[in-house]
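Mind having a look at this structure? Questions to follow.
For this depiction, one protein chain was excluded, whereas all remaining protein chains were kept in their positions.
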Amino acid sequence: MYRYDEFDRRFLEERVAQYRGQVARRLNGQLTEEEFRPLRLRNGLYLQLHAYMLRVSIPYGTLSAEQVRMLAHVARKYDRGYGHFTTRQNIQYNWIKLDETPDLLADLATVEMHGIQTSGNCIRNITSDPFAGVAIDEIEDPRPYCEIIRQWSTLHPEFSWLPRKFKIAVSAALQDRAAVHVHDIGLYLKRSEAGEVGFEVLVGGGLGRTPIVGKVLRDFIPVRHLLSYLEAILRVYNAYGRRDNIYKARIKILVQALGVEKMRDAVEAEWAAMDHTPLDLAEETVAAIVRQFAPPAYAAAGADDEAALAASVEADADFARWVRHNVFPHKQPGYAVVTISLKPLGRPPGDASAEQLDLIADLSETHGFSEVRVTHEQNLVLPDVRRGDLAALYRALAAAGLGASNIGLASDIIACPGLDYCSLANARSIPVAERLGEHLAAREEEIGPMKIKISGCINACGHHHVGHIGILGVDKNGEEFYQITVGGSADENAAIGGIVGKAVPSEGVNGAVDKLLDVYMRLREDGEELPATYRRVGAEPFKEAVYGAV
Amino acid sequence: MTTGSTYQAVTANRLRDGVTVYFTALGAWSTAIGDAAHAEDATDLLAAAAAQPLEAVGAYVIAVEKADRGLRPVGLREQIRAFGPTV
Partner (left out) sequence: MVLYKNGAVVTDPWRHLEDDEDLPQVGPVTISWKRWLSERGSIARDPAELGVRAPNTVTAAEIGADAHRFGLIALFFPNFGDGRAFSQARVLRSRFGFTGELRATGSVLRDLLQFMQRCGIDAFEVSPRAIEENWFAALSEFDLFYQPAADNRPWIARQRLGATP
């Protein structure tokens, strides 16, 4: 993985010093709250219902063991002993004190971490495939390019005060595990016919109040020109994106208003007019960063590994179930990719305690090369586990409450913090997720792959629009209601779910979801996931199941 | 048990740590909602609170009602702010 050099370290020290000064100026009154707010946001600090919340950046979801231990330290020293992994592959702490944040950020900086641009109307954390570098269906590891974009976007002097936040995702695999279709810019790594590496560029995807699937802006931009092309897009957006209405300020609204052809013309004209040369990536620059992501020294598969694994699977039904759902193929023979579920039944999705984080750091060293990944589905990944070690790993995880075997199933629910913590929320998300996960767990294997996503308000941090079943909390005269959508998908066949009818009260959510699942299981054809069934049969059977004849 | 009639009080988050606070009759901020000054109309309270921008952030008026033990906010959001997350 990428390790900081002297330049990165000194830059981050300068950033911590700047922030320390900003906090001091706020506390002594030189800065008003209005002036301070955008500054703290650009370091990831929000003011929520009960305290400040700090969002720590995890670039493209990759962490070292040392960084995971630091996250545990922050949970203990500055918070209440836990953290919450988010749909941006970041981690949030809910009980932070402003006057302690400069020390907190200084602690993070010792392990090359920060909260830079995890909030504010700027280019946010670059997200990617949590299986990057180990996936079997990958063209090339996308993370070096994420890192190149991360560095370019960090405190960009021209694009730090955009109309609205700006999210970029990069994927390099056939299966899209990074939701690139629902980002402001989505980049698919590909090779030209001549074998040159570059990207397909999608623009104007997003969720929130106006969910839109991104459109292809350019079929291929070579790596060399990646940054100048991104600058052209950002410059067009900075000039023409709406600033009169926060709900119409994302680039997707600009693309929708202009049409993708005119957007393309504007970007291409800007790109043609600018001098690319300063931003053109030198081959050496790219190669130096690619080298940092070189595969580790994998061992040959053990002769008895497969037999031992098969015996463990045979002997232990719980382990067998975990292998079925949480273990994924690895490009290196003898290795597996393991997803650690942060969705134990009856617990807030995505939470991890300091003790669990410490354990995961240890396990990443025992069973891997000291690397941990964060998924946008709020789980963690150990990317390099020897197949012969899977049983030992499972036992260690299960003993720490990390043995849930539900990846991709109905109880692997994405949920935002909702009204229990968030000042924007209209309704609670976590209790709904906890109850629904417990309710569905008994039949989740029978249901099969199922993505349920819950947001506590229209800002859609829980990605409800792209859930197979999406649940959106709304406030109706002080009561919590939940609007349910069906048929959404965040993968390479991205689709926005359709609303099935009027919102149901909190206690009606489980029943309504049951009915939708019954329809799906009755109508599905072999191997068909819910979005495909929905596309084939339409919304009516689902509506009818929940609301009666229509 | 509530009496049924609602009043207004002023709440904010404390600047240095973000904790939920309520404006008191003595012109200070308290973390306990029971200490909140309440009135039929909190316009004057809000003006007094807003004059202390270094203590607390984003002061606003909420509806409260009398309960068995002091005051209780009306509405789930403010109840969660007053008494903590439900999970």
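Think of it as A and B in the order they're written, each chain with its own count starting at 1.
Throughout what follows, a residue touches a chain if its C-beta (ideal position, glycine included) is under 8 Å from a C-beta of that chain, and two chains touch if they have at least 3 such contacts.
Keep in mind it's a predicted model, so treat the numbers as computed, not measured.
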Neighbouring shown chains of the undisplayed chain, as defined at the top: A
Omitted-chain contact residue, chosen from A:Leu174, A:Val216 or A:Ala239: A:Ala239
Selected residue (touches chain absent from view) among A:Glu35, A:Asp219, A:Glu479 or A:Asp518: A:Glu35
Sole contact to the chain not displayed, among A:Asp275, A:Glu446, A:Glu507 or A:Glu525: A:Asp275
Residue of A:Arg80, A:Lys97, A:His156 or A:Arg347 touching the missing chain in the full complex: A:His156
Missing-chain contacts mapped onto chain A: 5-8, 10-11, 14-15, 17-18, 22, 25, 30, 34-35, 38-39, 121, 151-162, 227, 235, 238-239, 243, 273-275, 278-279, 281-282, 284-285, 288
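Operating definition for what follows: only the chains that are shown with their structure count from here on.
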Gap in Å, rounded to a whole number, between the CA centres of chain B and chain A: 36
Footprint of chain B on chain A - complex, ascending: 26-27, 29, 32-33, 47-52, 96-99, 348, 419-421, 428, 430-431, 434, 478, 480
Chain A-touching residues of chain B, taken from the complex the two chains share: 13, 15-20, 53-54, 57-58, 74-77, 80-81, 84-87
